[in-house]
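Yeah, one chain of the complex is gone here, protein chain that is, but the others are all in their spots.
Residue numbering begins at 1 within each chain, and the chains themselves are lettered A, B and C in the order written.
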Amino acid sequence: MVTIEFLGPIQKAPLTLEASSLRDVAEVLKQDSEMAQWLENCAVALNDTLVATLDTPLKDGDKVSLLPPVCGG
Amino acid sequence: MVTIEFLGPIQKAPLTLEASSLRDVAEVLKQDSEMAQWLENCAVALNDTLVATLDTPLKDGDKVSLLPPVCGG
Amino acid sequence: MVELYNGALNVPEIITRWYAEEAEYNYGAYIPFIGTVREEDAIEGLSFDVYEPILNGWFDAWQVKAQALGAKLKMAHSRGDVLVHESSYIAAVFSPKRRVALEMIEQFVEDFKASAPIWKYDLKNSQRLYAADRSTAIAGAGILGGKQ
Partner (left out) sequence: MVELYNGALNVPEIITRWYAEEAEYNYGAYIPFIGTVREEDAIEGLSFDVYEPILNGWFDAWQVKAQALGAKLKMAHSRGDVLVHESSYIAAVFSPKRRVALEMIEQFVEDFKASAPIWKYDLKNSQRLYAADRSTAIAGAGILGGKQ
């Protein structure tokens, strides 16, 4: 099982699901209509490191974070 | 009469002399061997405003200042 | 480590403490950048969410870049609410030389705006409204939506 957490303005409780790569996570989230606005503009971190490809493999206990557009300062 | 003052590291007391333009001042200072090292690299101000040409006219009571290379901060 | 505070920053305390902390390290230039909440669009203030693990990773990577140039970075940021005319952000560089300091503070602040995992909300009519229009997608964003 992996945990998916939604940061900042995304008003959504964490999910836990079975996934062997980020591609599996994308498939699940695309079925959630309230996530549509976020998938196009969120960065993705695996265990608090940003990742660049859907082919990133996942293992049991991993944490995937979605980071929407930022504006510090 | 105009007054010539020497700023910063130029160890020289002010001069007063007759001059109708900066060209006259340059002629006088060129005869002073201790000024040779400064004439090439000093900026010149007339009454505390920098000037760009030797043709700058002078009148009685004017103050000419020589500003050697700077290094603030 | 980034210094995080609940609510507005105590700017005098932070910028003078940082100056004192580095006083003996022979830096020739110290440039703090202080960001203050502007009164505009009828907001009462701003509010911030911060994701600390990735923020510290981003900051540590910058610190390594700074060290390679003999420089050092410091940063403080608010979480939660900060009212207009209060300050929410300080970034600072210490460097032996002026040029390195001037170039680094600019690059550090700009990359902060584009990359640091902090989310901003307007406080307006007692609501907390995500500042979507002023926010920037992090480089590489969108892979879950099919952008790669």
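In this text, a contact is a pair of C-beta atoms (placed from the backbone, for glycine too) under 8 Å apart; a residue touches a chain by one contact, two chains touch by 3 or more.
Quantities reported herein were computed from a predicted structural model and do not represent experimental measurements.
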Chains still shown that are in contact with the chain withheld from the display: B, C
Hidden-chain contact residue, picked from the options C:G7, C:P53, C:P96 or C:G142: C:P96
Where the missing chain touches chain B, by residue: 7-9, 22, 25-26, 29-30, 39-45, 48-54, 65-73
Positions on chain C where the hidden chain makes contact: 11-12, 15-16, 19-20, 23-24, 26-40, 84-85, 96, 98, 101-102, 105-106, 109-110, 113
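Please note the rule applied: only the chains that are shown with their structure count from here on.
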Most distant chain from chain C, judged by the mean position of its C-alpha atoms: B
Centroid spacing, where centroids are CA-atom means, of chain A and chain C in whole angstrom: 25
CA centroid of chain B to CA centroid of chain C, Å: 49
Junction residues of chain B - those touching two or more other chains: none
Multi-chain contact residues (two or more partners), chain C: none
